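Once you've had a glance at the structure underneath, I'll fire off some questions.
What you see is the complex with one protein chain gone and the rest in place.
Order of writing sets the chain letters: A, B, C, D and E. Residues in each chain are counted from 1.
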Amino acid sequence: MYYHDKRLQYPVRVETPDPLFARMLQQAIGGVEGEIRVCMQYFFQAWGNRAPNPKYRDMLLNTATEEIGHIEMLATAVALNLDKAPASLQEEGAADGIVGAVMGGEKPRHAIEGLIHKNLLSSGLAAMPIDSDGVPFNMSHIYASGNVAADMYANVAAESTGRVLAVRLYNAAHDKGMKDMLHYMIARDTMHQNQWLAAIEDLGGKEAQVPIPNSFPQTEEDQKNNYNYYVTSLDGSYPEGRWTQGPSVDGKGEFTVFRNEPLGEEPILGPARPDSGAQKEQIG
Amino acid sequence: MYYHDKRLQYPVRVETPDPLFARMLQQAIGGVEGEIRVCMQYFFQAWGNRAPNPKYRDMLLNTATEEIGHIEMLATAVALNLDKAPASLQEEGAADGIVGAVMGGEKPRHAIEGLIHKNLLSSGLAAMPIDSDGVPFNMSHIYASGNVAADMYANVAAESTGRVLAVRLYNAAHDKGMKDMLHYMIARDTMHQNQWLAAIEDLGGKEAQVPIPNSFPQTEEDQKNNYNYYVTSLDGSYPEGRWTQGPSVDGKGEFTVFRNEPLGEEPILGPARPDSGAQKEQIG
Amino acid sequence: MYYHDKRLQYPVRVETPDPLFARMLQQAIGGVEGEIRVCMQYFFQAWGNRAPNPKYRDMLLNTATEEIGHIEMLATAVALNLDKAPASLQEEGAADGIVGAVMGGEKPRHAIEGLIHKNLLSSGLAAMPIDSDGVPFNMSHIYASGNVAADMYANVAAESTGRVLAVRLYNAAHDKGMKDMLHYMIARDTMHQNQWLAAIEDLGGKEAQVPIPNSFPQTEEDQKNNYNYYVTSLDGSYPEGRWTQGPSVDGKGEFTVFRNEPLGEEPILGPARPDSGAQKEQIG
Amino acid sequence: MYYHDKRLQYPVRVETPDPLFARMLQQAIGGVEGEIRVCMQYFFQAWGNRAPNPKYRDMLLNTATEEIGHIEMLATAVALNLDKAPASLQEEGAADGIVGAVMGGEKPRHAIEGLIHKNLLSSGLAAMPIDSDGVPFNMSHIYASGNVAADMYANVAAESTGRVLAVRLYNAAHDKGMKDMLHYMIARDTMHQNQWLAAIEDLGGKEAQVPIPNSFPQTEEDQKNNYNYYVTSLDGSYPEGRWTQGPSVDGKGEFTVFRNEPLGEEPILGPARPDSGAQKEQIG
Amino acid sequence: MYYHDKRLQYPVRVETPDPLFARMLQQAIGGVEGEIRVCMQYFFQAWGNRAPNPKYRDMLLNTATEEIGHIEMLATAVALNLDKAPASLQEEGAADGIVGAVMGGEKPRHAIEGLIHKNLLSSGLAAMPIDSDGVPFNMSHIYASGNVAADMYANVAAESTGRVLAVRLYNAAHDKGMKDMLHYMIARDTMHQNQWLAAIEDLGGKEAQVPIPNSFPQTEEDQKNNYNYYVTSLDGSYPEGRWTQGPSVDGKGEFTVFRNEPLGEEPILGPARPDSGAQKEQIG
Partner (left out) sequence: MYYHDKRLQYPVRVETPDPLFARMLQQAIGGVEGEIRVCMQYFFQAWGNRAPNPKYRDMLLNTATEEIGHIEMLATAVALNLDKAPASLQEEGAADGIVGAVMGGEKPRHAIEGLIHKNLLSSGLAAMPIDSDGVPFNMSHIYASGNVAADMYANVAAESTGRVLAVRLYNAAHDKGMKDMLHYMIARDTMHQNQWLAAIEDLGGKEAQVPIPNSFPQTEEDQKNNYNYYVTSLDGSYPEGRWTQGPSVDGKGEFTVFRNEPLGEEPILGPARPDSGAQKEQIG
């Protein structure tokens, strides 16, 4: 079960509210690279973890709980960036811009409104669980496979795209407070990338863990096709690299190259059933 | 651009059609761990790849093209497993089971129909781009971040959950043809896990690539919070592991432990704007 | 604006409630081939219709209004099929079936519950705007393009898949009342298929309407590639048919065959921007 | 920010694992009436709350934090219900049921597998953020309008459908441990229904709060149409009740009845623009 | 079944077309607070209503039918706001604005196009069943629980967020016709909020109806936890209010405060099954 402290994990300050940046920050809340995703992913991985030793479960629970505080920080940052801005525009009678010019006298505020849509209309200038385009987060992005190594790689991927996003936001930010908040979040993503990779080392490293799942005997997989790079280019050319020769990364095979060709035959499904709603011509 | 050969990548044969297994196979087509996902993910990563050297683009293009053939194999397998089964049931007047007993004379076929829903009603006993619960695949699962290392880890994760799924299907399969098809697909997933890890080695390994993105100078991230494991448990206990001490996996820091506490203050958003559709009591 | 009559468009009677059939009927309510789709599609086409003459708008409005009554009929049919059934099972102490045997004493009712999920848990044994797999209808399926001919073909397609679905349900139905209801709905789909095709004839037929949109001058399209069937098979073989030779269906060209090959070059996107969150190796 | 305790909010015990009941419990996790919904709804309402006095924000934060523990309990319950069951079936060679009979020798386990799909294939017998039909939770269901009274009624609605669901699960449960867990959750829903209604009383009751938002002067709304019940039935008949006569519930008007008729004219959109991709016939 | 009149429920007039306002109006069509939602919600509640007395069914049917006319009004308003505007821009060669300046000579029309996306590209300048961000309406938002009191509160919530939205649109509107249309819709929302609250009074008021469902005996719920406010703050502080002391709103208990702590134990799921696709280390 859980407890809260009203104070934030890290300071969130906005000197110059910027509604467009608020919209960009939404990607870090409800985007597929965002904080709802990692928070819920770590929780579901923890809650469903099956193992003789609960240590990965415990590790996940700490970090999942930490991530709630990140959603909270970002939600606060979105609200602060939306704070007052449109109102002050109206009051100050800011100069007409493109939309005003075009529409015949509308205020620029109108254009801003046109860019933040649901945060204005649906939440009253607050954060929502949506991405920067207003698409709500879909929980199908919570990867919790029941396989701890697959989950750790899914977490590395999540924190990698997460830190890429945070860096893009940092580069787009102009406000000092926002840069400070993001330089903290980027740091936490550094830790979390390392943490999940450390968990794989803790499990014995990729030689022990790959191919995932390592509980399936490789003698039962097709041993003629498990370490060859398939080339599908019409002329047979292919890019050479670490993946075309030398020992495989898991240490259990040798990379080779296979110029791909059909190993099967043309499939034949045959006529449709008379009662299957097909056309007569399909029933034959 | 692309070409096709009518023959399948690998033989797909079904001796005993099994509609329930067809539904399970749908997870490997339209599930988030499925083949549409990896196929489209590799294509979008290739098509959007920016780099001085096109070799990763090329590598991705070969494997994306290979994966179309995997969707094709699975779609064929679903159709063959749905083939004739319900019709022959009716003809053979198979013994009533639970639903028949309950409903008062209905044929077991009815129960089967109740389990394969849309494959019967919407596609006429063929494969669909849905998962085993009938949920259509959503393209938000195509991860193509513009960062090649983040993408490679996303691909490792995709092939890891993909091979876990293929193993589960293999373990659930009873048909010899299906086991043969799956033992081939499991092998290809072994290669692909190795391939994406090899790409990371090709780029210099995780010491060179992590933290992702490596183009952001770590001097700009919060150096007090980039290598410490946060503990959120109320009593301060935590699971020790590779992530709590020793050098970080990227070789750029030292793991430590931080008993988490608020570093920020309670956020204050203040009253709502008079024209924002709030209650009077919020406007103050 | 709209009016209602409490009576149904056509009688809906169920003699033997069948919860599994209720679930199948859901496809005709919330499936992509279902009645919510055609109802809303015709409404949005009517409400957005732009033309000098309002006659297509009017035509659409009548049929959209008719379709509300079809959703109502199906919703009633679902509720009646769910009526009492599970309760009577419990009271009658029906014989254990598979799930009971397996689970150790559970009643068959339990298995039925396991097959109708949300209709039991979320709506209290009533219809929902979901398909037979429980997936909610998504309004992106409302095709209203602003082009009347494109819309008419979309409507033909909708009524074609709709009648295919109704026929499959008719073939799966055992209840006399359900067969009667469906034989009416199949008839209305016959009319509606003819109606939308008649609208195309009313507009001058396909020679006048195709290619859609007919307001774009064909002199501006690539006249070397507008009537040739592209063959992508590796060996150049292709299926001959009406589409490989003879005059085109719109009467404006002659079908020919083109063995496909690249007409463009390999695309080069070049290095990533330094501030774009890519890896250093991509920036070059 | 947040803390955790590894212990559960309330005991979760399962004596007889029941995979079908696990699937039903999924509705209380990822259904629109489920715990993810209330948890995230209260968090987003709290984080975006604008008011001179933070008391509603604080109240929401306590209950949001409580709800994380409910998701955790249910996730544990799902995992325990999926525990061992299918494996033991196989080992014990349980008697064939309907699907076995039909399929020719398959084990009943197979039928169970066919009913729990993604929990087996995608999560390895653990809970997922999906509903009982396998549909992932979509965050668009988080209602946080920026208006505290609207939010309170949304919360009453959420806890009402939530308690209805919990009662249905309680009625369907056979396991003593599950009944105990649910009797606790039903009690918490009782409190939460009362809590949100209490918040409305705390704000002055519905006379003070309705119509929502109360910050919009009613003199600006159409005062001829704000307290009359519209009758759309063709024959003008209507159901009498509290809503057809007497003072309105908000005490600001008197209920009357209006036999509905068009107050506007037929809309005329006129011809399409020449460059808008319409048919020539629409351009006129 | 249903009838239509080509005339609108209420006049819809636009003097100065405004494409950005058209996009905002989309929220009232396809947003979760919009008119498709209430229309379909009342229909499904009516069609599935089970009760000895059909009066709530009838009441719902009248209002559902009224709401179709509201979608129609808004769809007309969107089309009129999109009418001609971009075309006239082009003709008038309006002054370049930001995007033009930036892009090097593009017309402002281009920027407008960039803000209305699908209404331009997908519907030919007409309304669509999408929200202001272009997200299609998802029918999972149709709440029809089979419990009439839960449904009434869901309806109050829907009309509350609906009127909040209408007020925000009214405040953002500059066109006299649009303000007139919205002042009518705001009035209807006032009525509908009152109407659903009146239904609860008609049923005996909240003392008779709460906790919902009132058919579940409260003696079976956990009576130690049904009227206490849980405090999760680390320091035990909590916001006092109507919910912390005094009689509960349903009159069936007394509010108290409980400083939350775990009542259960740490959950133990144990090792994974050997055939479940886990890592070896999880199987133990």
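The rule is short, and it goes like this: a contact is a pair of C-beta atoms (placed from the backbone, for glycine too) under 8 Å apart; a residue touches a chain by one contact, two chains touch by 3 or more.
Remember, predicted model here, so these are calculated numbers, not experimental data.
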Name every displayed chain that the left-out chain is in contact with.
A, B, C, D, E
Have a look at A:His4, A:Arg23 or A:Arg163 and name the one touching the chain we're not showing.
A:Arg23
For the chain that's not shown, point to the residue among E:Met1, E:Ala144 or E:Val249 touching it.
E:Met1
Which one touches the absent chain: E:Ala149, E:Val231 or E:Ala278?
E:Ala149
Residues in chain D touching the chain absent from view
164-165, 167-168, 171, 234, 275-277
Absent-chain interface residues of chain E come out as 1-6, 48-54, 97-99, 101-104, 106, 110-111, 113-115, 117-118, 120-122, 124, 130, 133-136, 145-149, 203-204, 209, 212-216
Which residue numbers on chain C touch the omitted chain?
3, 5-12, 32-33, 54-56, 58-59, 61-63, 65-66, 73, 76, 79-80, 83-84, 87, 124-125, 135, 138, 140-141, 143, 145-147, 149-150, 153-154, 156-157, 160-161, 163-164, 167, 170, 183-184, 186-191, 193-195, 197-199, 201-202, 206, 210-213, 215-216, 218, 220-234, 238-243, 248-250, 253, 255, 260-267, 269-270, 272-273, 275-278
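As a convention for this text, only the chains that are shown with their structure count from here on.
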So using the touch definition from the top, which pair is joined by more C-beta contacts, A-B or A-C?
A-B
Which chain has its C-alpha centroid at the greatest distance from the C-alpha centroid of chain A?
C
Quick one: report the Å distance separating chain C from chain D, using the average Cα coordinate of each chain.
27
Where does chain C touch two or more other chains at once, residue-wise?
1-6, 48-50, 97-99, 111, 115, 122, 124, 130, 133-136, 145-147, 164-165, 168, 234, 276-277
